[in-house]
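One protein chain is absent from this view; the other protein chains keep their places.
Up next is subunit A:
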């Protein structure tokens, strides 16, 4: 900066345009625009490809639950995304409800309770959970977990059956929405934990000491200083996790025994998610069938986009708050 050509750069508002700068600026701009182009391209593809089935559809796409998009001679094309969207949101909601408290607990333990070495190891292990492929989660859920959960399900149906969510009779296979939700919860745990850990470590020392100096115990310090400060970050993390859960395909497709009904009952087999439905139906679909699946994909795209944008909004509000 202090070399001999400093006088030259000082008058450089419209000074010499250097080739290197130009190339770099334009390639960076190109990369930035590319992401917009890809997003727009995917959205456009989904809309265009789904049009042929949507126009042929005799049922209501948003409120109907039936799925016969390929009409034989003398049949009507009828399909709707209601049951699928319901199942998608239900599964993600179960995952969120189960994962968030556990993730907050893990994060608090790592940041405020665990000895330093154990904390580092735990953090690493939680990140490792995120690296397990979803097909492995699916296998684990299908082969091992659903059997283990049977006694719990029967217990819940017996004692909590008065809540419509847990009404019996319990599915004999255990391949229910709750099983899928539990596996999804494990899958989104690392995302929420990582976000929560980040905000908890950012709590200013002055706030923590303020609480301690008032005679707060460690838990009271966490309650008065850490949790209020970290709440927006935890919410943002939970929504990012929900985005993942909404789109998760493989594990759900393997575990859930699907049926296209809107049933709030998570202990009986039934329900299906959009992503798993597409994966399972696509190999045999032709013509309007393919187009109808793409229409379902468009709905999933919309739901995930909305959840992610909500998450961004919450996280960015938190930033303003801490500045």
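As a working rule, a residue touches a chain if its C-beta (ideal position, glycine included) is under 8 Å from a C-beta of that chain, and two chains touch if they have at least 3 such contacts; residues count from 1.
We adopt the following convention: contacts and distances are computed from a predicted model.
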Notebook entry, point to check: For the complex's missing chain, which UniProt name, "ABC transporter domain-containing protein", "5'-Nucleotidase C-terminal domain-containing protein", "NADH-quinone oxidoreductase subunit C" or "Carbon monoxide dehydrogenase small chain"?
Noted result: "ABC transporter domain-containing protein"
Checklist line | Sole contact to the chain not displayed, among A:32, A:228 or A:302 | finding: A:228
Item checked: Absent-chain contact - pick from A:20, A:215 or A:283 -> A:215
Next item on the list: Pick out the residues on subunit A that sit against the missing chain.
Entry: 116, 204, 206-217, 220, 224-225, 228-229, 321
